[in-house]
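A single protein chain has been removed from this complex, and every other one stays in its place.
Here is chain A:
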Amino acid sequence: MPDPGGVRATLSLKSRVALAVGSVLVLGGAVVLATALAYGRQAAREAYDRLLIGAAADIATAISIRNGVALVDMPVSAFELMSLAPDDRIQYRVVGPNGTTLTGDPATPLPDAFPGTESVFYDGAFGGEPARYVALTRRFAERSFSGPVRVIIGHTLLARRDLARSIAQNALIVLGAAGAVMALFAWLAVSRALRPLPRISDALAAREPTDLTPLRLAAPKEVAGMLTALNGFMARLDRQSVATGKLITDAAHQLRTPVAAIRVQAQLAASESDPARRDRIVARIQDRAAGLGRLLDQLLSRAMIIHRADTAPATRLDLRDVAVEIVEKTDDLFVQAGVEVMLDISDRPVEVTGDALSLAEAGKNLLTNALHHGQPPIRLGVTNGAVASLWVSDCGPGPPWDMAQTPGERFAKSGVGGGSGIGLAIVREVAEGHGGRIAMRHSEGQFVVALELPGRPE
C-alpha cells in the first residue's frame, strides 16, 4: 500500500451518488405521495359524488304530489346505490318549498345557499363525523303544488378515504419499484464509470521509476481529461529529465578536452626550465582557462534556458526592451573588442509572449557569435510582422554550410577563438521553447541570423 502522502480521501463517489439518488427518491417520494394522495382524494370525491347525485336523482323522481302534498315514495334503489360505500352512515332529508322537512332526518345540514343550478355538493358533519352532501332541486309547477323540492343526501367519508388511500398506496408501490430500479442502474453506471480509476492507479503503481511514457487507456471523458493532464505532466518531466541528461553528457564532453589540455600544459610548465618558454606556456594556460570559463558560462546559461523553458511563466513583453538589454549586457565585450553594435529598432512596440530572460540570453549568444565569427559592422535589430524577429547581422560569410543546415545541433568541435557552437544551441532551444525557429540568410553581402517568434501583429 503506497503512502497516501498529502492525498486526502473524501467521501467516495459511490456514496455520493447513493446519497444523491437517495435524496432524489426521498424528495420525489414525498412529492409523489402528496400528489397521489391529492389525486386519490380527488378521484374518490368525484366517484362518490356521482353516487350521491345518482341516489338524490333517484329520490327526486320518487316525489309525487297527492292532494296538494308532496309525498316521497322512498326508492330502495337509492339506498342500494348508497350501499356501494358499504360502511358509511347515510343521512338524508327532503325539504319542501316552505323549508319544512317532508321526510328524512331534519338535522341533515343544508348548503349555505341554493344556487340556480340543479345540484350542489358541500361538506358537512353527520353527528360529529365529517360527511359529504349533495342538494338536488326538483321544481314542481302543479295547480295544487308549486315550488322547489330539495333532496339532500349525504354520507360519511370512510369509503372515500379507503379509495384515496388505495390509489396512493398503488402509486407508492410503483414509485418504490421505480426507485429500486433507478438505484440499481445508478449503482451499475457509477461502478462502470469508475472502473478505469483503479486500472490507472494499478498501471502507475506497476511502472518502472524511469518509465515516463504516456498512459494509453480508454476512460470516460471526465477521467480522460485527468489522464491527458497526467500524460502532459509526465511528458514535461521526461523532457526535463532528457535535457538534464543531455546537459550532463554535453558538459562532460565539452569540459574533458580543455581540462586535459590545461593539465598537459601545466605539466609542461612544471618541467620547463627555460623561463621564457615557461612564460609562454603559462600564458597559454591562462587563455585556455579563460576559454574554459566562457564555456562554463555558456553551459550554465544553457542549463538555465532548458530549466526555464518548462518552468518560467510566459508573459507579454516588448522585444525592443529585450534588444536594449542585450546591448547593455554585452557592452563591455564590444568595448573591449573595439567593435560597435548598431541597434536597429522601430518606434513601435514588438509584442510577443515569452520569457524575457531566455530571449535576452539567446540574443546575447547571437551577438557574441557575430563578434567572434563575423565581420563588423554588426547590427542588432527587431522587426515586426507575421512573425516577430530578433536578428543580428554582420558582414562575414556566416557559419559553414553544414552548421547552417542544422544550427546548434551538436557542437563537438571547438570553434575558432574559443567558440563552441553552444551559443547557437541555446538560441535554438529558446526558439523552440517559444514556438519559433532560427532563420539564417545571406543578403547583400551580409549574413543575417534571426530568432523568429509567433508575433502579435497590431
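Note that in this section contacts are C-beta pairs under 8 Å (C-beta built on N, C-alpha and C of every residue); 3 or more make two chains touch, one makes a residue touch a chain; residues count from 1.
Simple rule for what comes next: contacts and distances are computed from a predicted model.
> Any idea which of "Transport permease protein", "Extracellular solute-binding protein", "Lysine exporter LysO-like protein" or "Polysulfide reductase NrfD" UniProt assigns to the chain that's been left out?
"Extracellular solute-binding protein"
> For the chain left off this view, which of A:90, A:281, A:390 or A:453 is in contact with it?
A:90
> In the full complex, which of A:103, A:240 or A:383 touches the chain missing from this view?
For the chain that is not drawn, the touching residue is A:103.
> Where the complex has a chain not shown, which of A:24, A:71, A:247 or A:266 is the residue touching it?
Counting the whole complex, the residue in contact with the absent chain is A:71.
> Please pick, from A:46, A:80 or A:340, the residue that touches the omitted chain in the full complex.
A:80
> For review purposes, identify every residue of chain A that touches the missing chain, sorted by number.
Counting over the whole complex, chain A touches the hidden chain at residues 71-76, 78-80, 82-83, 86-87, 89-91, 94, 102-104, 126-129.
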